[in-house]
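One protein chain omitted, others in place.
Right after this comes chain A.
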Amino acid sequence: MPKVESENAERLQKVLASAGVGSRRACEVLIAAGRVTVDGQRASLGDKVDPETAEIHVDGQRVVTNTKLVYIAMNKPRGVVSTMADERGREALADYVGDVNQRVYHVGRLDADSEGLLLLTNDGTLAHRLMHPSYEVPKTYRAEVAGPVPRAVGRQLLKGVELEDGPAKADAFKLVDAFGRTALIEIVLHEGRKHIVRRMFDEVGHPVSRLIRTAIGPIRLGDLKPGRTRRLTNAEVAALFKSVGG
């Protein structure tokens, strides 16, 4: 039971309702049923919380109640550098993010040459966990590589290859399409060393000509066009928290 009552404290059901969990009445039912926790403790009816600082879960799913926190998915186009604003005037992320009042940061990076899903947020807790090696969220990429690609290559990458800075292995590998001298591969990795996908394909002799990240954990790029952004849904944010320990 949260004892701390800051001046911003509001009734828990009101906070839950404004976060989109359900009507106030429905939220009261959830609280009474013991399905809501605040900062790890089971909440009871009548509790007040500060929506900006409380960490609230409903049925173990994180509910973000701080309206200042923003979670954005972006399809980073090729040629754009992974910085909000580039000191040397190159095209950067802020040029695409548009009307966000809060200062957001990209979580992890994509090389200028690579494209696809990049997450942007001002939530330090989520950013820290997504970047922390102990959570290792799987990331999915589509790679256009020099083909044809024999089956043995996939097996080799799944088994692991030795790179300059240690071993690296794919969690999943799938040949999606092959056309002429190019093959389209879907590959899943849970680590984020620099240029890791390109280096792994170089190692097995199939250099990457185009690389698109299509998913980070439960968040999918979907049909987001290059250069476009969208806000993550509440369900996506909850799923993302779940993938990094709640």
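One rule holds in what follows: a residue touches a chain if its C-beta (ideal position, glycine included) is under 8 Å from a C-beta of that chain, and two chains touch if they have at least 3 such contacts; residues count from 1.
Assume contacts and distances are computed from a predicted model.
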Protein that the absent chain corresponds to, by UniProt name, given "Ferredoxin", "Multiple sugar transport system substrate-binding protein", "ABC transporter permease" or "Cytidylate kinase": "Cytidylate kinase"
Sole contact to the chain not displayed, among A:18, A:122 or A:209: A:122
Touching the absent chain when the full complex is considered, from A:61, A:83 or A:209: A:83
Which residue of A:39, A:95, A:171 or A:203 touches the chain not shown here: A:39
Residues from chain A at the interface with the omitted partner, ascending: 39, 55, 81-87, 92, 103, 105, 109, 112, 122-129, 131-134, 192, 194
